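One protein chain omitted, others in place.
We just call them A, B and C in the order they show up, numbering each chain from 1.
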């Protein structure tokens, strides 16, 4: 009987539970055995696991987090970790390992593959949406939803005070969250890797100052800046200080932080996770190996794991242009 | 100077405000004049309108409803209505009319075209997602989100009581909402046009009864049936009665109703509405006519208005199969 | 060692889990043993239970439903049920039984007392808030919150269409939910037991019609009627038909239903449930018996169980007057 192992790894993402559920149901459909390892790759190193049947995955798809727990596992970057993990898989006579995680987790999977003969399948699970091969990753829609509703709340108080807010959103080194959230909230400015060079922020700062001044002089309204984490040297507090020093602009800082990682998954994430989870087991049955299952448009795709990690997935350039050339053009026009 | 008129028509859908905002910004970018008519086509019949500039559309994209109000307008199906509407457009020297609405609204647009020389552009705005030419319609994601979270709440009480619930969702005559919501909530049964013949519900009823009995005997858990509106003869109350009469199964009925039409739009709807709104004005500038702007994958598409109305857009068959053949297979297996 | 049994009974209410958690923690503080029976009184009849320590109640206070399940138990109204329940309690050497539920559950507790020597303590757990002796019952705040946000959504579509909506809320035979929700949503009319005689609805109907007509003629706006369940003969559909027949007024009906019973409990319910749960065990340690623990103002109170059941708790008359004499006066004035 084919036996599948599964684990969730790296930063947890809402929808991981829905993926686990789908994998387990699909295993039962294919009459495969399924076991889950706990705490990411640590579960493989420590041989911590449980068998999974449909009774174990009832009533979990609506909850954030992951019933298998997650963790980062630095040992997988050392020579010893992957070997030990391979031994555990061999001991349990695992035929295929499915890992739900981000690029670090996929690198671990590749490292493991050097020591293990079984199939390896990745599912894109990260709120940052920074994996190629799938339009969206599991957790991204929920993070965007949470950040959007948080900024809606901030907008209320920003409007009442006609105030400038700098709101830092997650995204690691990509602007997917920043641009989705910035456009969804009608942010007056979006500062992200796609439109701002961290090595030379002066032009962006000058432009921002002139836009804020236009807004304050002409529209008497709030001004929300959505800032991608890891972009601005010194972070949002540095930006706040620069606005104050260079133009006497008072602003408030909000770092949305880990609320973006949790919460009941958005329906979109539940559906994506369900589809990808079902297809991962189908891929095992087709003897596919070293792939990530993604969704592009409405099509499920198996893409090489290496490509998912290494190929970038840029933010839609149309969006960047729409934001700067059309939606906030009234600020630019007035400032010239 | 090019002059664009815009209105929202038919059942309102969350995200219509975001579309209005984007159209107005895009008009300013193209240096077009923009006016909005109120109450759908009635505004054209009664010459009720206001000029729209970016100051009028500040701080609206996060709210449900539509600042232009909406309405159904039976007069547009009579010969007189479209003529009168055309007169109003001529009087205001309108070059292009953009209508955000569903298939009824698009039929009105076609009727109007027979009497008017300007360009007509439709944007898909309906929670039902029943228009061809766009993967999603504006409002659909919000309706799915609202219904999903409502059923999450119902699941709590269903679990506490190990009870059977029949939950009716909207969708007019398509199962897009039913299947999205059913899969997103892990519904034990989804009854919709795609998997159930309203003219012969007996087989579906028999199957449902046997699945409920399996669940009650083996799993001792709740059982949620997501039912598409307009499907079951006699509606959810008839289904409840049949379950009681034919198998002694007690169930509770919830009709989610109009909560699915309102609320702050989901980020996905705000983004879709923004993209479609911007593109609608671009289409005017390209002299396009009798089209609907849709989004397929990540590509914006102009499709013939007639196609949007008449070509069906089926629910993804993979989803129907996934639900019945894999995700609820444990109920079927046991019941054999 | 003192041994406490606990169960949740009757209609489940969000916050029951928080009460269970507090009781278990308080038992450990007092060094009491604690066991929970499942499915309300059925657990006593069927001897279905589990021991409860703090590890069993981690991470449950934020979830709706009840980990002990709930049920109605008609057998407790027959002579045999209470006897059998008493035998189970004796078998487990229970010193005190804590029941979280509504008036039916408390009647069961009283019936049981006739056959059992232990202490009985009730905690008010019902969304209807229809128990005397506590300002609020566990679950009430969540039901009000859910219904309020649902009507906010309905208001969006009502505004877009300038439409009349009849929204039925729960409450059994009291207007606590109706008045809290009606006032919180700015409903134009609230129909409940406090201001409408079910045996003679004609005056209320006439008044309602004249108010709707004022609104439609003068304010051109939406009109939301919050209707208490079990009030209007024939229910909301009858009211809709009467509005249509007697005045040609078109309206839409929404029955909010069981979404009011579920969902993550509002903070207010979590806090109330926690305080009452802790105090219930304190009451056991003080040898109190045949009481319900309630909260009045900021004071915890032990009230006789019989009073909680039999004394009515009227809706604040100030609220009824505020709604009719002040907040909706503009409708009445114009209609005179």
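Here, a contact is a pair of C-beta atoms (placed from the backbone, for glycine too) under 8 Å apart; a residue touches a chain by one contact, two chains touch by 3 or more.
All values derive from a computational prediction rather than experimental measurement.
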Practice problem: Mind giving the shown chains that are in contact with the missing chain? | Solution: A, C
Practice problem: Please pick, from A:34, A:96 or A:154, the residue that touches the omitted chain in the full complex. | Solution: A:154
Self-check item: Which of A:79, A:203 or A:257 contacts the chain that the document leaves out
Solution: A:257
Quiz item: With respect to the chain omitted from the figure, which of C:21, C:113 or C:240 is a touching residue?
Solution: C:21
Exercise. Specify the residue from the set A:66, A:174, A:274 or A:328 that touches the hidden chain.
Key: A:66
Quiz item: Of the residues C:145, C:192, C:211 or C:260, which one touches the chain left out of the display?
Solution: C:145
Exercise. Could I get the residues of chain A that touch the absent chain, sorted low to high?
Key: 8, 11-12, 14, 16, 39, 63-66, 69-71, 146, 150, 152-157, 159-162, 165, 252-259, 261-263
Quiz prompt | For chain C, the residues touching the chain missing from this view | solution = 21-22, 25-26, 28-29, 54-55, 58-59, 61-62, 135, 141, 144-145, 148-149, 152, 155, 159, 180-181, 183-186, 219, 221, 264, 266-268, 270-271, 274-275, 278, 296-298, 300, 316, 318-319, 322, 325-327, 329-330
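Here is the rule we go by: only the chains that are shown with their structure count from here on.
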Quiz item: Drawing the touching chains as a network, do you get a line, a ring, a star, a complete graph or other?
Solution: line
Exercise. Could you work out which chain's C-alpha centre is the most distant one from the centre of chain B?
Key: C
Exercise. Rounding to the nearest 5 degrees, give the angle of the rotation that lays the CA atoms of chain A over those of chain C.
Key: 180
Quiz item: From the C-alpha centre of chain A to that of chain B, how far is it in Å?
Solution: 28
Quiz prompt | CA centroid of chain A to CA centroid of chain C, Å | solution = 40
Practice problem: Could you grab the centroid distance between chain B and chain C? Build each centroid from C-alpha atoms only and quote it in angstrom. | Solution: 34
Quiz item: Residues of chain B touching 2+ other chains?
Solution: 152, 155, 159
